[in-house]
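With one protein chain withheld, the remaining protein chains of the complex are depicted in position.
For clarity, chains are labelled A, B and C in written order, and residue numbers in each chain start from 1.
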Amino acid sequence: MRMIYFAWLRAKIGVAEERIEPPAEIATVADLLDWLKAKGGGYGDALADLSVVRVAVNQEYVKADHPVAAGDEVALFPPITGG
Amino acid sequence: MRMIYFAWLRAKIGVAEERIEPPAEIATVADLLDWLKAKGGGYGDALADLSVVRVAVNQEYVKADHPVAAGDEVALFPPITGG
Amino acid sequence: MIRVQREDFDIGAEIGALCAGNHRIGGIASFLGVVRDEAGGEAIEGMTLEHYSGMTEKELTRIEAEARRRWPLEACLIIHRYGRLEPGERIVLVVTASGHRGAALEACHFLIDWLKTKAPFWKLEETRRGEKWVDARGADDAAAARWVREPDKAAE
Partner (left out) sequence: MIRVQREDFDIGAEIGALCAGNHRIGGIASFLGVVRDEAGGEAIEGMTLEHYSGMTEKELTRIEAEARRRWPLEACLIIHRYGRLEPGERIVLVVTASGHRGAALEACHFLIDWLKTKAPFWKLEETRRGEKWVDARGADDAAAARWVREPDKAAE
């Protein structure tokens, strides 16, 4: 699974992109966020308040119950502030 | 009194501007329009349907009951179509 | 700022000059009206815009003041041309600049709607069947009437 982080999530986690291999029981976005958060360190810090974390799977905005699979591109970022 | 005509009112009356001296009893815009219309010819034609005639006195839009006086600049024109 | 002129204008240069150096501006809205080649199903070869010189400037100045009263604008420009114009040519430009986009966008919309029913211009269109003075559109009155309410209430 390809992870991409943006804005302060990237700054806190400390990398812009990485490949991860979560265990088979990680089936949804919510599972994935909990699993990452449990790694602690930068992940714990970045994901401390999930109400300000947005997720895209394969470049589509998704909710916490959306499924995730091995080949996905999953992006984590704060609410957008462009324009 | 200085009269100015625009658009098809100018075309029908046949002049763009003129000086007129209406009799003393012409006190309002309505009086003036009736008096001009009674002259017939181009005036009668131009003023046949007063519902499509707009009036400005001294460059301010006015209604039919607005007073007119000797020194005024009075403009007659159709509803505007700019922009 | 208002201008009534026969000459064409350059929208980029106008916006640049209007907003140069004012870094309180965050949003600039503009509306550009151009001559269409068709009206009411009939081909238009050109048109002539007649206006009431003197009163036009007065009305445009008043319209700009009304927009500035309703919205917090950093800058505002209205340019309206007169004379003969062909399809594709620019007729009118409205530019509004504000700290935030909502004020700029609403004021721009207000100005062009208001101008359409208040600025003394008349269009003579050239069709294959001859010249024809354009009739006022009821839709323009309706568009202008929308702004009779103040922006706080209108914004909802």
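One rule holds for everything that comes next: a residue touches a chain if its C-beta (ideal position, glycine included) is under 8 Å from a C-beta of that chain, and two chains touch if they have at least 3 such contacts.
Computed from a predicted model, the values in this text were never measured in an experiment.
**Q** In the intact complex, which of the depicted chains does the undisplayed chain touch?
**A** Within the full complex, the chain left out of view touches A, C.
**Q** Just name the one of C:F31, C:Y52 or C:W122 that touches the chain not displayed here.
**A** With C:F31, C:Y52 or C:W122 as choices, the missing chain is touched by C:F31.
**Q** In the full complex, which residues of chain C touch the absent chain?
**A** 10-13, 15, 19, 21, 23-38, 87-88, 99, 101-102, 104-105, 108-109, 112, 143, 146, 156
**Q** Could you pull out which residues of chain A are in touch with the chain that's been left out?
**A** Within chain A, the residues that touch the unshown chain are 4, 6-8, 11, 56, 59, 75, 77-83.
Keep this in mind: only the chains that are shown with their structure count from here on.
**Q** With chain centres taken as the means of their Cα atoms, state the distance from chain B to chain C in Å.
**A** Here the centre of chain C sits 27 Å away from the centre of chain B.
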